[in-house]
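Shown here: the complex without one of its protein chains, the others still in place.
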Amino acid sequence: MGEPFVHRLRVRYAECDSQGVLFNAHYLAYIDHSVTELWRAAYGGYERMLERGVDVVVAEARLRFLRPARFDHELDAEMLVTHLGTTSLGSRHRLTDAGDGAVLMEAETRHVWIDRQTNRKTPIPDWARTGLERWYAPEP
Amino acid sequence: MGEPFVHRLRVRYAECDSQGVLFNAHYLAYIDHSVTELWRAAYGGYERMLERGVDVVVAEARLRFLRPARFDHELDAEMLVTHLGTTSLGSRHRLTDAGDGAVLMEAETRHVWIDRQTNRKTPIPDWARTGLERWYAPEP
Amino acid sequence: MGEPFVHRLRVRYAECDSQGVLFNAHYLAYIDHSVTELWRAAYGGYERMLERGVDVVVAEARLRFLRPARFDHELDAEMLVTHLGTTSLGSRHRLTDAGDGAVLMEAETRHVWIDRQTNRKTPIPDWARTGLERWYAPEP
Partner (left out) sequence: MGEPFVHRLRVRYAECDSQGVLFNAHYLAYIDHSVTELWRAAYGGYERMLERGVDVVVAEARLRFLRPARFDHELDAEMLVTHLGTTSLGSRHRLTDAGDGAVLMEAETRHVWIDRQTNRKTPIPDWARTGLERWYAPEP
């Protein structure tokens, strides 16, 4: 059973708002940074997908903001693949403060694979499926 | 029954990614821009809230990305207040292309009102409730 | 002699940092928004350039930050074309608070025109030169 993929990052000054904490839209960007790192770990990176004629887009995202992420804190962005459909990939995300372990955000996303030529949905290729299985933990 | 609050904005070059379309996290930022404009229309702006000792944070967001938003297109960000609880505000959002009317994104968010001194939940003040009622359309 | 091209914009919450003012890198983004609006006013927009086989990149920027730009304030981004060389375009920028007229930033930028096929410098086409002349005010 899959352990989550973990990507550590540090909250940047430019990402904090007047409340002194990470601005809400950047949580969604952090998920994107994690996804990019997952592509790298799974099959060498996003560019490999483009070279092989496929791309991926976000279709859905659901975020629960539990506690503010603070400037300069190191965070662990955890990610699990929860669904590997024909053309779509479901993921579960958790953002924790690497200092005290507090859970800051929980989220789910759904990505869809597309053909670069037609911009239409396309089945997730086998090489991608194999690469992603390491972090696959289907929802019960 | 409430007509949605509408805020028009134009997709900026800096907000588009290598796919040539609005980067996903900016949709959440666009919602925030709309919310800021709603505060203004409802009771004179976000600063009025701070002056009166309250602030607001995003607790939850759910986004469905339907079609890409394209560089330089003008978009209409529509927003309806769907829930006015004791301390929390539910909203429904829709982003459409002002040119062809295509719906690009649908979303729901939940904001929570907090006391600036204690950082804890606080009831939505009457002046805010009154200001927001104009766009109130409770879910059936 | 050219009056500056003026583009009005409002400081967004997401663009302000923990100091409660516009984060420094966004001033450079604001210049880019102005430039995009200038392209539109001069010859119908950036897309017209791409369709005609040219693109433009920033080669140099110099910014002096004079006063902080505050959240929710409306600003006027002024721009003058100060140099129209063979392949390069010099501009002067000024950002003022539309409320009290205070000058917040002064800047100079240099853009270079490139051929989309070769990615190399290319002469500014006549249609572009003509379109830009309206805001041309060469440095003495």
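Going in written order, the chains are labelled A, B and C, and every chain counts its residues from 1.
Simple rule for what comes next: a contact is a pair of C-beta atoms (placed from the backbone, for glycine too) under 8 Å apart; a residue touches a chain by one contact, two chains touch by 3 or more.
Everything numeric in this text was worked out from a predicted model, so none of it was measured.
K.L.:
Of the residues A:A14, A:L66, A:L84 or A:A102, which one touches the chain left out of the display?
P.N.:
A:A14
K.L.:
For a quick check of understanding: of C:A41, C:A59, C:L84 or C:A102, which residue touches the chain that isn't displayed?
P.N.:
C:A59
K.L.:
In the full complex, which of B:F23, B:Y46 or B:W113 touches the chain missing from this view?
P.N.:
B:F23
K.L.:
Over the whole complex, note the residues of chain C touching the chain we left out.
P.N.:
Interface with the chain not displayed, on the chain C side: 19, 23-29, 32, 55, 57-65, 68.
K.L.:
So that we can see where the missing chain sits, which residues of chain A does it touch?
P.N.:
Those residues of chain A that touch the unshown chain are 12-14, 29, 32-33, 36, 40, 45-47, 71-72.
K.L.:
Of the residues in chain B, which ones touch the absent chain?
P.N.:
13-14, 16-18, 20, 23, 25, 71
Operating definition for what follows: only the chains that are shown with their structure count from here on.
K.L.:
Specify, for the interface formed by the sequence copies chain A and chain B, whether it is same or different in terms of residue numbers shared by both sides, with half as the dividing line.
P.N.:
Same residues, largely: of all residue numbers at this interface, over half are found in both copies.
K.L.:
With centres defined as the mean C-alpha position, give me the chain A-chain C separation in Å.
P.N.:
Those two chain centres are 35 Å apart.
K.L.:
Taking the mean of the CA coordinates per chain, how far is chain A from chain B in Å?
P.N.:
Chain centres of chain A and chain B, defined by C-alpha means, are spaced 24 Å apart.
K.L.:
Tell me, which residues of chain C touch at least two other chains?
P.N.:
Chain C, residues with two or more chain partners: 13-14, 71.
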